[in-house]
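Every protein chain except one is present and positioned as in the full complex.
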Amino acid sequence: CSLDFILDTKIKETLSGLELHPSPTRRLSCVSVKNSGRLSSCPAGMIVTGCACGYGCGSWDIQGETTCHCQCSTIDWTTARCCHLT
Amino acid sequence: CSLDFILDTKIKETLSGLELHPSPTRRLSCVSVKNSGRLSSCPAGMIVTGCACGYGCGSWDIQGETTCHCQCSTIDWTTARCCHLT
Partner (left out) sequence: CSLDFILDTKIKETLSGLELHPSPTRRLSCVSVKNSGRLSSCPAGMIVTGCACGYGCGSWDIQGETTCHCQCSTIDWTTARCCHLT
């Protein structure tokens, strides 16, 4: 019926005006943070996905979700790989 | 016109009630899973972004998207870094 058509059109107009249709496209974004010593931390809002260490060391742990800690006895640098959604 | 205004108000009220406005904010969330031996697996629904190994070892591979496998001849522990969207 006619009211139905008017309502339908009006509702779609309003939704369109609110820009509800497109959901924002999020992306994964990462940075590397290198530091001297055995600790390196991510910027606020980012989380560690992996760590690299000097002297060829592959033994590390993550403290508080944001800090890489390289464990080998001799370590000259630590890099945190830090990611978040943008 | 008056009907137009009534419809506009009503539509926005209904949308607000449905909480359609805010699209959910997704975040990247990660945990570390440490295990003795040369294998360590992520919880269901999470995926490996990197691995750490005992004895300073940096040679690893990922089996089935969810399990870290440290490759050096002597390995006492393996940690999987596991992430997903929340």
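Each chain gets a letter, A and B, in the order it is written, and its residues are counted from 1.
Here is the rule we use: contacts are C-beta pairs under 8 Å (C-beta built on N, C-alpha and C of every residue); 3 or more make two chains touch, one makes a residue touch a chain.
The shown structure was predicted, so the numbers you read here are calculated from the model rather than taken from an experiment.
Visitor: Could you please point out the subunit A residues that touch the chain left off the display?
Guide: Missing-chain contacts on subunit A: residues 4, 7-8, 11-12, 15, 20-21, 23, 26-30, 32, 34, 49-60, 79, 81, 83, 85.
Visitor: Over the whole complex, note the residues of subunit B touching the chain we left out.
Guide: Touch set of subunit B with respect to the missing chain: 6-7, 10-11, 14-15, 18, 20, 23-24, 26, 28, 47-51, 53, 56-62, 65, 71-72, 81, 83-85.
The definition used in the following text is that only the chains that are shown with their structure count from here on.
Visitor: Nearest whole angstrom, what separates the Cα centre of subunit A from the Cα centre of subunit B?
Guide: 10
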